[in-house]
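Missing here is one protein chain; the remaining ones are kept as they sit in the complex.
This part shows subunit A:
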(Lines give C-alpha, C1' and ligand atoms only; values in the text may rest on other atoms or scores of the structure.)
Protein backbone atom coordinates (compact mmCIF):
# COMPACT_ATOMS: atom_id res chain seq x y z
CA UNK A 1 0.00 0.00 0.00
CA UNK A 2 2.71 2.42 1.00
CA UNK A 3 4.69 1.64 -2.14
CA UNK A 4 1.64 2.41 -4.28
CA UNK A 5 1.05 5.63 -2.37
CA UNK A 6 4.67 6.60 -3.06
CA UNK A 7 4.30 5.83 -6.75
CA UNK A 8 1.07 7.84 -6.91
CA UNK A 9 2.75 10.79 -5.19
CA UNK A 10 5.60 10.58 -7.70
CA UNK A 11 3.20 10.62 -10.67
CA UNK A 12 1.30 13.55 -9.18
CA UNK A 13 4.54 15.45 -8.58
CA UNK A 14 5.51 14.82 -12.21
CA UNK A 15 2.10 16.06 -13.37
CA UNK A 16 2.49 19.20 -11.27
CA UNK A 17 5.95 19.78 -12.76
CA UNK A 18 4.34 19.64 -16.21
CA UNK A 19 1.68 22.08 -15.03
CA UNK A 20 4.28 24.37 -13.47
CA UNK A 21 6.22 24.49 -16.72
CA UNK A 22 3.10 24.99 -18.85
CA UNK A 23 1.52 27.81 -16.85
CA UNK A 24 4.89 29.48 -16.39
CA UNK A 25 5.59 29.42 -20.13
CA UNK A 26 2.04 30.42 -21.09
CA UNK A 27 1.91 33.12 -18.45
CA UNK A 28 5.11 34.66 -19.75
CA UNK A 29 4.24 34.47 -23.45
CA UNK A 30 0.55 35.42 -23.17
CA UNK A 31 1.01 37.79 -20.26
CA UNK A 32 -1.75 36.24 -18.13
CA UNK A 33 -1.45 37.63 -14.61
CA UNK A 34 -3.37 34.76 -12.97
CA UNK A 35 -1.05 32.19 -14.48
CA UNK A 36 2.03 34.04 -13.29
CA UNK A 37 0.62 34.15 -9.77
CA UNK A 38 -0.16 30.43 -9.59
CA UNK A 39 3.34 29.22 -10.43
CA UNK A 40 4.66 29.69 -6.89
CA UNK A 41 2.02 27.56 -5.11
CA UNK A 42 2.29 24.82 -7.75
CA UNK A 43 6.05 24.63 -7.18
CA UNK A 44 5.53 24.28 -3.44
CA UNK A 45 2.94 21.51 -3.79
CA UNK A 46 5.18 19.69 -6.24
CA UNK A 47 7.97 19.75 -3.63
CA UNK A 48 5.64 18.37 -0.96
CA UNK A 49 4.51 15.51 -3.22
CA UNK A 50 8.06 14.55 -4.17
CA UNK A 51 9.05 14.58 -0.50
CA UNK A 52 6.05 12.37 0.24
CA UNK A 53 7.19 9.83 -2.36
CA UNK A 54 10.66 9.79 -0.85
CA UNK A 55 9.19 9.37 2.63
CA UNK A 56 7.19 6.35 1.40
CA UNK A 57 10.40 4.76 0.13
CA UNK A 58 12.09 5.29 3.50
CA UNK A 59 9.10 3.70 5.24
CA UNK A 60 9.17 0.54 3.07
CA UNK A 61 12.91 0.26 3.70
CA UNK A 62 12.62 0.69 7.45
CA UNK A 63 9.79 -1.89 7.55
CA UNK A 64 11.77 -4.22 5.25
CA UNK A 65 8.78 -4.68 2.92
CA UNK A 66 10.31 -7.41 0.76
CA UNK A 67 7.47 -7.34 -1.76
CA UNK A 68 9.09 -4.18 -3.14
CA UNK A 69 11.83 -5.28 -5.56
CA UNK A 70 14.23 -2.54 -4.51
CA UNK A 71 13.91 -3.42 -0.83
CA UNK A 72 14.46 -7.11 -1.54
CA UNK A 73 17.60 -6.31 -3.49
CA UNK A 74 19.14 -3.91 -0.96
CA UNK A 75 17.64 -4.44 2.47
CA UNK A 76 17.86 -7.14 5.13
CA UNK A 77 15.91 -7.62 8.33
CA UNK A 78 19.10 -8.18 10.35
CA UNK A 79 20.40 -4.77 9.40
CA UNK A 80 20.48 -2.14 12.16
CA UNK A 81 17.68 0.44 11.96
CA UNK A 82 19.98 3.25 10.83
CA UNK A 83 21.17 1.29 7.79
CA UNK A 84 17.66 0.18 6.87
CA UNK A 85 16.82 3.91 6.92
CA UNK A 86 19.93 5.05 5.04
CA UNK A 87 19.70 2.03 2.72
CA UNK A 88 16.78 3.81 1.02
CA UNK A 89 19.30 5.96 -0.84
CA UNK A 90 22.21 3.48 -0.93
CA UNK A 91 21.11 2.19 -4.35
CA UNK A 92 20.42 3.45 -7.84
CA UNK A 93 16.63 4.01 -7.78
CA UNK A 94 16.54 5.38 -4.25
CA UNK A 95 19.36 7.82 -4.84
CA UNK A 96 17.69 9.05 -8.04
CA UNK A 97 14.46 9.56 -6.12
CA UNK A 98 16.41 11.57 -3.54
CA UNK A 99 17.93 13.56 -6.43
CA UNK A 100 14.51 14.44 -7.83
CA UNK A 101 13.12 15.19 -4.37
CA UNK A 102 15.90 17.69 -3.72
CA UNK A 103 15.34 19.20 -7.17
CA UNK A 104 11.65 19.72 -6.37
CA UNK A 105 12.44 20.95 -2.86
CA UNK A 106 14.92 23.49 -4.24
CA UNK A 107 12.23 24.79 -6.60
CA UNK A 108 9.74 24.88 -3.73
CA UNK A 109 12.21 26.79 -1.55
CA UNK A 110 12.76 29.37 -4.30
CA UNK A 111 8.99 29.75 -4.64
CA UNK A 112 8.62 30.15 -0.89
CA UNK A 113 11.52 32.45 -0.03
CA UNK A 114 12.69 34.36 -3.08
CA UNK A 115 11.30 37.91 -2.86
CA UNK A 116 14.03 40.09 -4.40
CA UNK A 117 13.98 38.74 -7.92
CA UNK A 118 11.85 40.35 -10.61
CA UNK A 119 8.54 38.45 -10.68
CA UNK A 120 8.70 37.55 -14.38
CA UNK A 121 12.25 36.26 -14.03
CA UNK A 122 11.15 34.22 -11.02
CA UNK A 123 8.34 32.61 -13.02
CA UNK A 124 10.79 31.80 -15.83
CA UNK A 125 13.18 30.35 -13.24
CA UNK A 126 10.52 28.11 -11.72
CA UNK A 127 9.38 27.02 -15.20
CA UNK A 128 12.97 26.06 -16.03
CA UNK A 129 13.28 24.17 -12.72
CA UNK A 130 10.08 22.28 -13.53
CA UNK A 131 11.36 21.48 -17.02
CA UNK A 132 14.52 19.90 -15.55
CA UNK A 133 12.32 18.03 -13.09
CA UNK A 134 10.14 16.59 -15.86
CA UNK A 135 13.06 14.77 -17.48
CA UNK A 136 14.18 13.21 -14.24
CA UNK A 137 10.64 12.26 -13.19
CA UNK A 138 10.36 10.50 -16.56
CA UNK A 139 13.66 8.74 -15.90
CA UNK A 140 12.40 7.48 -12.54
CA UNK A 141 8.95 6.46 -13.72
CA UNK A 142 9.95 4.79 -16.98
CA UNK A 143 13.48 3.50 -16.37
CA UNK A 144 14.11 3.33 -12.60
CA UNK A 145 10.86 2.84 -10.73
CA UNK A 146 11.84 2.50 -7.07
CA UNK A 147 8.40 1.18 -6.08
CA UNK A 148 7.96 -1.77 -8.45
CA UNK A 149 6.67 -4.90 -6.72
CA UNK A 150 8.19 -8.35 -6.67
CA UNK A 151 6.33 -11.65 -6.86
CA UNK A 152 6.82 -14.15 -5.34
CA UNK A 153 7.96 -12.29 -2.26
CA UNK A 154 11.39 -13.56 -1.13
CA UNK A 155 11.88 -14.74 2.43
CA UNK A 156 14.83 -12.43 3.04
CA UNK A 157 16.50 -9.45 1.38
CA UNK A 158 19.94 -9.47 -0.18
CA UNK A 159 21.42 -6.86 2.13
CA UNK A 160 23.38 -3.69 1.60
CA UNK A 161 27.01 -3.45 0.51
CA UNK A 162 28.84 -3.60 3.87
CA UNK A 163 31.13 -0.76 2.83
CA UNK A 164 28.03 1.39 2.82
CA UNK A 165 26.95 0.22 6.28
CA UNK A 166 28.53 3.08 8.09
CA UNK A 167 27.24 6.19 9.85
CA UNK A 168 28.99 8.20 7.14
CA UNK A 169 26.50 6.88 4.60
CA UNK A 170 23.54 8.27 6.49
CA UNK A 171 25.06 11.72 6.21
CA UNK A 172 27.37 11.93 3.20
CA UNK A 173 25.14 11.25 0.13
CA UNK A 174 22.24 13.50 1.20
CA UNK A 175 24.65 16.35 1.91
CA UNK A 176 26.41 15.91 -1.39
CA UNK A 177 23.13 15.63 -3.28
CA UNK A 178 21.72 18.80 -1.71
CA UNK A 179 24.84 20.51 -3.00
CA UNK A 180 24.75 18.88 -6.44
CA UNK A 181 21.11 19.45 -7.06
CA UNK A 182 20.96 22.77 -5.23
CA UNK A 183 23.04 24.12 -8.10
CA UNK A 184 19.99 23.50 -10.31
CA UNK A 185 18.65 26.74 -8.82
CA UNK A 186 21.61 28.67 -10.24
CA UNK A 187 21.02 26.98 -13.60
CA UNK A 188 17.33 27.86 -13.57
CA UNK A 189 18.07 31.44 -12.46
CA UNK A 190 20.46 31.81 -15.37
CA UNK A 191 17.94 30.38 -17.83
CA UNK A 192 15.18 32.54 -16.33
CA UNK A 193 17.26 35.71 -16.57
CA UNK A 194 18.25 34.91 -20.15
CA UNK A 195 14.59 34.39 -21.07
CA UNK A 196 13.46 37.69 -19.55
CA UNK A 197 16.73 39.53 -20.43
CA UNK A 198 17.24 40.44 -16.80
CA UNK A 199 20.96 39.72 -16.26
CA UNK A 200 22.31 42.39 -13.92
CA UNK A 201 23.39 43.26 -10.41
CA UNK A 202 19.95 42.74 -8.83
CA UNK A 203 19.70 39.31 -10.42
CA UNK A 204 23.17 38.45 -9.09
CA UNK A 205 22.25 39.56 -5.57
CA UNK A 206 19.15 37.34 -5.69
CA UNK A 207 21.04 34.34 -7.03
CA UNK A 208 24.02 34.59 -4.67
CA UNK A 209 22.48 33.09 -1.47
CA UNK A 210 21.20 30.07 -3.41
CA UNK A 211 24.58 29.38 -4.95
CA UNK A 212 26.19 29.84 -1.55
CA UNK A 213 23.75 27.44 0.09
CA UNK A 214 24.42 24.70 -2.47
CA UNK A 215 28.14 25.33 -2.27
CA UNK A 216 28.18 24.92 1.54
CA UNK A 217 26.54 21.51 1.26
CA UNK A 218 28.84 20.51 -1.58
CA UNK A 219 31.88 21.48 0.49
CA UNK A 220 30.60 19.51 3.49
CA UNK A 221 29.71 16.54 1.30
CA UNK A 222 33.13 16.36 -0.34
CA UNK A 223 34.88 16.74 3.03
CA UNK A 224 32.73 14.04 4.59
CA UNK A 225 33.20 11.77 1.57
CA UNK A 226 36.94 12.15 1.77
CA UNK A 227 36.95 11.25 5.46
CA UNK A 228 34.60 8.34 4.82
CA UNK A 229 36.94 6.88 2.19
CA UNK A 230 39.84 7.52 4.56
CA UNK A 231 38.55 5.54 7.51
CA UNK A 232 36.22 3.04 5.88
CA UNK A 233 38.32 1.67 3.03
CA UNK A 234 41.15 0.88 5.44
CA UNK A 235 44.06 2.18 3.40
CA UNK A 236 44.34 5.64 4.82
CA UNK A 237 44.07 7.50 1.51
CA UNK A 238 41.99 10.70 1.53
CA UNK A 239 41.81 11.49 -2.18
CA UNK A 240 42.43 9.19 -5.09
CA UNK A 241 41.16 11.19 -8.09
CA UNK A 242 38.65 8.41 -8.56
CA UNK A 243 36.08 9.28 -11.27
CA UNK A 244 33.37 9.46 -8.64
CA UNK A 245 35.43 11.79 -6.48
CA UNK A 246 36.07 13.88 -9.57
CA UNK A 247 32.34 13.89 -10.29
CA UNK A 248 31.79 15.62 -6.96
CA UNK A 249 34.80 17.92 -7.31
CA UNK A 250 33.80 19.31 -10.73
CA UNK A 251 30.54 20.96 -9.61
CA UNK A 252 32.40 22.31 -6.58
CA UNK A 253 35.07 23.91 -8.75
CA UNK A 254 32.44 25.45 -11.01
CA UNK A 255 30.35 26.60 -8.03
CA UNK A 256 33.40 28.14 -6.36
CA UNK A 257 34.18 30.06 -9.55
CA UNK A 258 30.52 31.09 -9.79
CA UNK A 259 30.49 32.26 -6.19
CA UNK A 260 33.35 34.63 -6.95
CA UNK A 261 32.12 35.87 -10.32
CA UNK A 262 28.61 36.47 -8.99
CA UNK A 263 30.22 38.77 -6.43
CA UNK A 264 31.75 40.82 -9.23
CA UNK A 265 28.33 40.97 -10.93
CA UNK A 266 26.52 41.91 -7.71
CA UNK A 267 29.04 44.51 -6.58
CA UNK A 268 30.38 46.01 -9.79
CA UNK A 269 27.92 44.83 -12.45
CA UNK A 270 30.74 43.21 -14.42
CA UNK A 271 31.24 39.71 -15.89
CA UNK A 272 27.58 39.37 -16.84
CA UNK A 273 27.72 36.82 -19.62
CA UNK A 274 30.49 34.88 -17.90
CA UNK A 275 28.51 34.54 -14.66
CA UNK A 276 25.46 33.26 -16.51
CA UNK A 277 27.69 30.81 -18.37
CA UNK A 278 29.20 29.56 -15.10
CA UNK A 279 25.76 29.08 -13.56
CA UNK A 280 24.87 26.87 -16.53
CA UNK A 281 28.20 25.03 -16.33
CA UNK A 282 27.96 24.38 -12.57
CA UNK A 283 24.72 22.42 -12.73
CA UNK A 284 25.80 20.83 -16.01
CA UNK A 285 28.75 19.41 -14.07
CA UNK A 286 26.28 18.05 -11.50
CA UNK A 287 24.36 16.34 -14.30
CA UNK A 288 27.55 15.04 -15.93
CA UNK A 289 28.57 13.68 -12.53
CA UNK A 290 25.19 12.03 -12.10
CA UNK A 291 25.53 10.49 -15.55
CA UNK A 292 29.06 9.21 -14.87
CA UNK A 293 28.08 7.67 -11.55
CA UNK A 294 24.60 6.42 -12.40
CA UNK A 295 25.35 4.98 -15.83
CA UNK A 296 28.19 2.88 -14.50
CA UNK A 297 30.18 3.97 -17.53
CA UNK A 298 33.31 4.38 -15.43
CA UNK A 299 34.42 1.40 -13.42
CA UNK A 300 34.65 2.54 -9.86
CA UNK A 301 33.66 1.48 -6.37
CA UNK A 302 30.57 3.66 -6.53
CA UNK A 303 29.13 2.39 -9.79
CA UNK A 304 26.39 0.14 -8.54
CA UNK A 305 24.15 0.57 -11.56
CA UNK A 306 25.47 -1.03 -14.66
CA UNK A 307 22.63 -0.72 -17.08
CA UNK A 308 23.21 0.78 -20.55
CA UNK A 309 19.53 1.68 -21.05
CA UNK A 310 19.58 3.94 -18.03
CA UNK A 311 22.88 5.39 -19.16
CA UNK A 312 21.47 6.39 -22.53
CA UNK A 313 18.38 7.87 -20.87
CA UNK A 314 20.46 10.15 -18.63
CA UNK A 315 22.74 10.96 -21.56
CA UNK A 316 19.71 12.08 -23.58
CA UNK A 317 18.56 14.29 -20.68
CA UNK A 318 22.08 15.70 -20.43
CA UNK A 319 22.17 16.63 -24.11
CA UNK A 320 18.68 18.13 -23.89
CA UNK A 321 19.32 20.33 -20.85
CA UNK A 322 22.93 21.35 -21.33
CA UNK A 323 22.48 21.73 -25.08
CA UNK A 324 19.25 23.66 -24.58
CA UNK A 325 20.77 26.02 -22.04
CA UNK A 326 23.84 26.63 -24.20
CA UNK A 327 21.66 27.27 -27.25
CA UNK A 328 19.62 29.78 -25.26
CA UNK A 329 22.85 31.36 -24.08
CA UNK A 330 24.15 31.63 -27.64
CA UNK A 331 20.86 33.19 -28.80
CA UNK A 332 20.65 35.70 -25.99
CA UNK A 333 24.27 36.50 -25.19
CA UNK A 334 24.13 39.33 -27.72
CA UNK A 335 21.47 41.05 -25.63
CA UNK A 336 23.47 40.70 -22.40
CA UNK A 337 25.48 43.88 -22.27
CA UNK A 338 29.07 43.37 -21.37
CA UNK A 339 28.85 45.16 -18.02
CA UNK A 340 31.42 47.51 -16.63
CA UNK A 341 35.12 47.03 -17.33
CA UNK A 342 37.91 47.27 -14.83
CA UNK A 343 41.59 47.67 -14.27
CA UNK A 344 43.82 44.56 -14.34
CA UNK A 345 45.19 45.40 -10.89
CA UNK A 346 41.98 45.40 -8.86
CA UNK A 347 39.76 43.11 -6.83
CA UNK A 348 37.85 42.30 -10.01
CA UNK A 349 41.13 41.50 -11.74
CA UNK A 350 42.08 39.05 -8.99
CA UNK A 351 38.63 37.46 -9.17
CA UNK A 352 39.02 37.04 -12.93
CA UNK A 353 42.31 35.25 -12.32
CA UNK A 354 40.55 33.12 -9.70
CA UNK A 355 37.89 32.22 -12.26
CA UNK A 356 40.44 31.54 -14.95
CA UNK A 357 42.42 29.14 -12.75
CA UNK A 358 39.37 27.41 -11.28
CA UNK A 359 37.99 26.91 -14.79
CA UNK A 360 41.33 25.56 -16.00
CA UNK A 361 41.45 23.10 -13.07
CA UNK A 362 37.85 22.14 -13.83
CA UNK A 363 38.83 21.56 -17.46
CA UNK A 364 41.79 19.41 -16.44
CA UNK A 365 39.66 17.29 -14.11
CA UNK A 366 36.83 16.94 -16.63
CA UNK A 367 39.07 16.03 -19.52
CA UNK A 368 41.27 13.75 -17.40
CA UNK A 369 38.16 11.91 -16.20
CA UNK A 370 36.64 11.51 -19.65
CA UNK A 371 39.86 10.99 -21.61
CA UNK A 372 40.08 7.20 -21.11
CA UNK A 373 36.54 6.86 -22.48
CA UNK A 374 37.34 8.94 -25.55
CA UNK A 375 40.68 7.25 -26.16
CA UNK A 376 39.12 3.82 -25.92
CA UNK A 377 36.30 4.80 -28.26
CA UNK A 378 38.72 6.18 -30.87
CA UNK A 379 41.73 3.88 -30.66
CA UNK A 380 40.33 0.86 -28.83
CA UNK A 381 43.17 1.08 -26.35
CA UNK A 382 42.36 1.20 -22.66
CA UNK A 383 44.39 3.68 -20.67
CA UNK A 384 44.24 4.97 -17.10
CA UNK A 385 44.44 8.57 -15.98
CA UNK A 386 45.07 8.80 -12.28
CA UNK A 387 46.81 10.67 -9.47
CA UNK A 388 50.14 11.22 -11.29
CA UNK A 389 48.38 13.10 -14.09
CA UNK A 390 45.98 15.10 -11.92
CA UNK A 391 48.66 16.05 -9.41
CA UNK A 392 51.01 17.17 -12.15
CA UNK A 393 48.39 18.99 -14.24
CA UNK A 394 46.09 20.49 -11.60
CA UNK A 395 48.55 20.77 -8.68
CA UNK A 396 50.58 23.75 -9.95
CA UNK A 397 47.40 25.56 -11.04
CA UNK A 398 45.93 25.01 -7.57
CA UNK A 399 49.06 26.36 -5.87
CA UNK A 400 49.00 29.51 -8.03
CA UNK A 401 45.31 29.86 -7.24
CA UNK A 402 46.02 29.70 -3.52
CA UNK A 403 48.71 32.36 -3.89
CA UNK A 404 46.26 34.63 -5.73
CA UNK A 405 43.74 33.94 -2.99
CA UNK A 406 46.15 35.46 -0.50
CA UNK A 407 46.44 38.72 -2.45
CA UNK A 408 42.91 39.10 -3.87
CA UNK A 409 40.97 40.10 -0.73
CA UNK A 410 43.60 42.77 0.03
CA UNK A 411 42.97 44.56 -3.25
CA UNK A 412 40.54 47.41 -3.83
CA UNK A 413 37.64 47.26 -6.20
CA UNK A 414 37.93 48.94 -9.58
CA UNK A 415 41.56 50.04 -9.40
CA UNK A 416 44.52 49.47 -7.12
CA UNK A 417 48.22 50.27 -7.10
CA UNK A 418 50.73 47.44 -7.06
CA UNK A 419 52.95 49.42 -4.69
CA UNK A 420 50.25 49.62 -2.00
CA UNK A 421 49.43 45.96 -2.42
CA UNK A 422 53.05 45.00 -1.77
CA UNK A 423 52.86 46.95 1.50
CA UNK A 424 49.71 45.10 2.57
CA UNK A 425 51.27 41.76 1.69
CA UNK A 426 54.57 42.41 3.50
CA UNK A 427 53.69 40.51 6.66
CA UNK A 428 52.41 37.34 4.94
CA UNK A 429 55.41 37.35 2.64
CA UNK A 430 57.71 37.64 5.65
CA UNK A 431 55.93 34.65 7.20
CA UNK A 432 56.41 32.66 4.00
CA UNK A 433 60.11 33.42 4.12
CA UNK A 434 60.33 32.37 7.78
CA UNK A 435 58.39 29.17 7.12
CA UNK A 436 60.66 28.38 4.20
CA UNK A 437 63.75 28.97 6.29
CA UNK A 438 62.38 26.91 9.17
CA UNK A 439 61.44 24.01 6.92
CA UNK A 440 64.74 23.96 5.11
CA UNK A 441 66.71 24.12 8.36
CA UNK A 442 64.64 21.88 10.61
CA UNK A 443 62.60 19.40 8.63
CA UNK A 444 63.97 16.35 6.85
CA UNK A 445 64.24 16.82 3.08
CA UNK A 446 60.78 16.69 1.50
CA UNK A 447 59.38 16.85 -2.03
CA UNK A 448 58.97 20.12 -3.85
CA UNK A 449 55.14 20.07 -3.92
CA UNK A 450 54.67 19.41 -0.19
CA UNK A 451 57.32 22.04 0.54
CA UNK A 452 55.56 24.63 -1.62
CA UNK A 453 52.26 23.59 -0.07
CA UNK A 454 53.50 24.09 3.48
CA UNK A 455 55.05 27.50 2.95
CA UNK A 456 52.08 28.68 0.89
CA UNK A 457 49.77 27.51 3.65
CA UNK A 458 51.70 29.59 6.17
CA UNK A 459 51.59 32.69 3.99
CA UNK A 460 47.94 32.27 3.03
CA UNK A 461 46.90 31.68 6.64
CA UNK A 462 48.46 35.04 7.52
CA UNK A 463 47.14 36.81 4.43
CA UNK A 464 43.62 35.46 4.86
CA UNK A 465 43.15 37.20 8.22
CA UNK A 466 44.86 40.37 6.94
CA UNK A 467 41.57 41.89 5.66
CA UNK A 468 40.56 42.20 9.34
CA UNK A 469 43.74 44.12 10.15
CA UNK A 470 43.12 47.63 11.50
CA UNK A 471 39.38 47.28 11.12
CA UNK A 472 36.70 47.87 13.69
CA UNK A 473 35.98 44.20 14.34
CA UNK A 474 32.48 44.81 15.67
CA UNK A 475 31.51 46.85 12.63
CA UNK A 476 33.00 44.36 10.16
CA UNK A 477 30.12 42.68 8.31
CA UNK A 478 29.52 38.99 8.90
CA UNK A 479 30.22 38.11 5.27
CA UNK A 480 33.73 39.52 5.55
CA UNK A 481 34.33 37.20 8.50
CA UNK A 482 32.88 34.41 6.36
CA UNK A 483 35.36 35.07 3.55
CA UNK A 484 38.25 35.27 6.00
CA UNK A 485 37.31 31.97 7.64
CA UNK A 486 36.77 30.17 4.32
CA UNK A 487 40.13 31.33 2.99
CA UNK A 488 41.77 30.37 6.26
CA UNK A 489 40.13 26.95 5.89
CA UNK A 490 41.80 26.52 2.50
CA UNK A 491 45.17 27.28 4.09
CA UNK A 492 44.48 24.83 6.93
CA UNK A 493 43.45 22.05 4.52
CA UNK A 494 46.48 22.73 2.34
CA UNK A 495 48.76 22.48 5.37
CA UNK A 496 47.17 19.13 6.25
CA UNK A 497 47.58 17.73 2.74
CA UNK A 498 51.19 18.87 2.47
CA UNK A 499 52.08 17.65 5.94
CA UNK A 500 50.49 14.23 5.42
CA UNK A 501 52.25 13.82 2.08
CA UNK A 502 55.61 14.97 3.38
CA UNK A 503 55.84 13.42 6.84
CA UNK A 504 53.79 10.20 6.69
CA UNK A 505 55.42 7.16 8.30
CA UNK A 506 54.45 3.64 7.33
CA UNK A 507 55.21 0.26 8.88
CA UNK A 508 53.98 -3.03 7.42
CA UNK A 509 54.72 -6.09 9.55
CA UNK A 510 53.73 -9.67 10.22
CA UNK A 511 53.65 -9.53 14.01
CA UNK A 512 53.23 -12.08 16.78
CA UNK A 513 51.12 -11.35 19.85
CA UNK A 514 53.27 -9.66 22.48
CA UNK A 515 55.72 -8.09 20.03
CA UNK A 516 56.25 -4.34 19.79
CA UNK A 517 56.54 -2.30 16.60
CA UNK A 518 57.46 1.28 15.92
CA UNK A 519 56.04 3.74 13.44
CA UNK A 520 57.37 7.29 13.46
CA UNK A 521 57.59 8.42 17.11
CA UNK A 522 55.14 5.73 18.29
CA UNK A 523 55.72 2.35 19.89
CA UNK A 524 52.87 -0.15 19.56
CA UNK A 525 52.51 -3.35 21.55
CA UNK A 526 50.38 -6.07 19.95
CA UNK A 527 48.21 -7.30 22.85
CA UNK A 528 46.24 -10.03 21.11
CA UNK A 529 43.33 -11.05 18.91
CA UNK A 530 39.86 -12.35 19.72
CA UNK A 531 36.68 -13.14 17.77
CA UNK A 532 33.72 -10.76 18.09
CA UNK A 533 30.25 -10.69 16.54
CA UNK A 534 27.95 -7.87 15.43
CA UNK A 535 24.33 -7.82 14.24
CA UNK A 536 25.18 -8.96 10.69
CA UNK A 537 28.90 -9.71 10.82
CA UNK A 538 31.62 -11.57 12.69
CA UNK A 539 35.14 -10.30 13.08
CA UNK A 540 38.63 -10.87 14.37
CA UNK A 541 39.50 -8.01 16.69
CA UNK A 542 43.09 -7.04 17.46
CA UNK A 543 44.07 -4.76 20.33
CA UNK A 544 47.26 -2.75 20.53
CA UNK A 545 48.67 -0.32 23.06
CA UNK A 546 50.34 2.76 21.59
CA UNK A 547 52.73 5.02 23.46
CA UNK A 548 54.87 7.94 22.42
CA UNK A 549 57.90 8.83 24.52
CA UNK A 550 56.79 8.61 28.14
CA UNK A 551 53.26 9.80 27.31
CA UNK A 552 49.97 8.20 28.22
CA UNK A 553 49.16 4.91 26.48
CA UNK A 554 46.29 4.63 24.01
CA UNK A 555 44.36 1.41 23.52
CA UNK A 556 43.56 0.71 19.85
CA UNK A 557 41.16 -1.90 18.54
CA UNK A 558 40.92 -2.81 14.88
CA UNK A 559 38.73 -5.43 13.23
CA UNK A 560 38.78 -7.56 10.11
CA UNK A 561 35.04 -8.02 9.56
CA UNK A 562 33.17 -10.67 7.58
CA UNK A 563 29.63 -9.72 6.61
CA UNK A 564 27.31 -12.50 5.52
CA UNK A 565 24.62 -10.47 3.69
CA UNK A 566 26.13 -10.15 1.10
CA UNK A 567 29.37 -11.99 1.98
CA UNK A 568 32.10 -9.36 2.07
CA UNK A 569 35.28 -8.71 4.00
CA UNK A 570 36.01 -5.23 5.34
CA UNK A 571 38.70 -3.73 7.54
CA UNK A 572 37.72 -1.46 10.38
CA UNK A 573 40.75 0.69 11.00
CA UNK A 574 41.72 1.80 14.49
CA UNK A 575 42.26 5.53 14.33
CA UNK A 576 43.70 7.39 17.31
CA UNK A 577 43.51 11.14 16.95
CA UNK A 578 46.02 13.20 18.92
CA UNK A 579 46.62 16.93 18.65
CA UNK A 580 49.32 16.62 16.00
CA UNK A 581 47.94 13.87 13.80
CA UNK A 582 46.45 10.43 13.63
CA UNK A 583 47.72 6.95 14.26
CA UNK A 584 46.05 4.58 11.79
CA UNK A 585 46.19 0.83 12.37
CA UNK A 586 44.67 -1.94 10.23
CA UNK A 587 44.58 -5.66 10.90
CA UNK A 588 45.27 -7.86 7.87
CA UNK A 589 45.36 -11.62 7.38
CA UNK A 590 46.69 -14.14 9.85
CA UNK A 591 49.22 -16.77 8.81
CA UNK A 592 49.74 -20.37 9.87
CA UNK A 593 52.72 -19.58 12.08
CA UNK A 594 50.65 -17.32 14.37
CA UNK A 595 51.64 -14.02 12.83
CA UNK A 596 49.17 -11.29 11.92
CA UNK A 597 49.59 -8.72 9.20
CA UNK A 598 49.53 -5.22 10.65
CA UNK A 599 49.58 -1.97 8.72
CA UNK A 600 50.60 0.99 10.86
CA UNK A 601 50.63 4.61 9.75
CA UNK A 602 51.52 7.81 11.54
CA UNK A 603 49.99 10.74 9.70
CA UNK A 604 51.13 14.08 11.15
CA UNK A 605 48.42 16.78 11.01
CA UNK A 606 46.27 14.79 8.59
CA UNK A 607 43.18 15.96 10.51
CA UNK A 608 43.80 19.49 9.27
CA UNK A 609 42.53 18.41 5.84
CA UNK A 610 38.98 17.87 7.08
CA UNK A 611 39.15 20.59 9.70
CA UNK A 612 40.03 22.93 6.83
CA UNK A 613 37.11 21.64 4.78
CA UNK A 614 34.82 22.24 7.74
CA UNK A 615 36.16 25.79 8.15
CA UNK A 616 35.58 26.51 4.47
CA UNK A 617 31.95 25.40 4.81
CA UNK A 618 31.51 27.31 8.10
CA UNK A 619 32.84 30.48 6.48
CA UNK A 620 30.32 29.95 3.70
CA UNK A 621 27.57 29.64 6.30
CA UNK A 622 28.57 32.92 7.99
CA UNK A 623 28.63 34.64 4.61
CA UNK A 624 25.18 33.29 3.79
CA UNK A 625 23.74 34.57 7.09
CA UNK A 626 25.47 37.92 6.62
CA UNK A 627 24.25 38.34 3.04
CA UNK A 628 20.68 37.33 3.78
CA UNK A 629 20.56 39.73 6.75
CA UNK A 630 21.85 42.60 4.66
CA UNK A 631 19.36 41.83 1.86
CA UNK A 632 16.54 41.78 4.40
CA UNK A 633 17.63 45.12 5.79
CA UNK A 634 17.86 46.59 2.30
CA UNK A 635 14.38 45.27 1.49
CA UNK A 636 12.99 46.84 4.66
CA UNK A 637 14.68 50.15 3.93
CA UNK A 638 13.15 50.11 0.45
CA UNK A 639 9.73 49.38 1.89
CA UNK A 640 10.06 52.43 4.17
CA UNK A 641 11.23 54.73 1.44
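Worth pointing out:
In the analysis below, a contact is a pair of C-beta atoms (placed from the backbone, for glycine too) under 8 Å apart; a residue touches a chain by one contact, two chains touch by 3 or more; residues count from 1.
By definition in this document, contacts and distances are computed from a predicted model.
Per its UniProt entry, the chain excluded from the display bears the name "Cytochrome c-type biogenesis protein", taken from "Chemotaxis protein CheW", "Cytochrome c-type biogenesis protein", "ABC-2 type transport system permease protein" or "Iron ABC transporter". Only one residue in the set A:133, A:368 or A:496 touches the chain that does not appear here, and it is A:368. Contact with the undisplayed chain is limited, among A:270, A:408 or A:581, to A:270.
Remark: the omitted chain is touched by one listed residue; of A:27, A:221, A:251 or A:349 this is A:349. Within the full complex, the residue among A:1, A:81, A:383 or A:533 touching the omitted chain is A:383.
Within the complete assembly, residues 233-237, 240, 242-244, 270-271, 298-301, 303, 338, 341-345, 349, 352, 356-357, 359-360, 363-364, 367-368, 371, 375, 378-379, 381-389, 393-394, 396-397, 506-510, 569, 571, 588, 597, 599 of subunit A touch the chain that is not shown.
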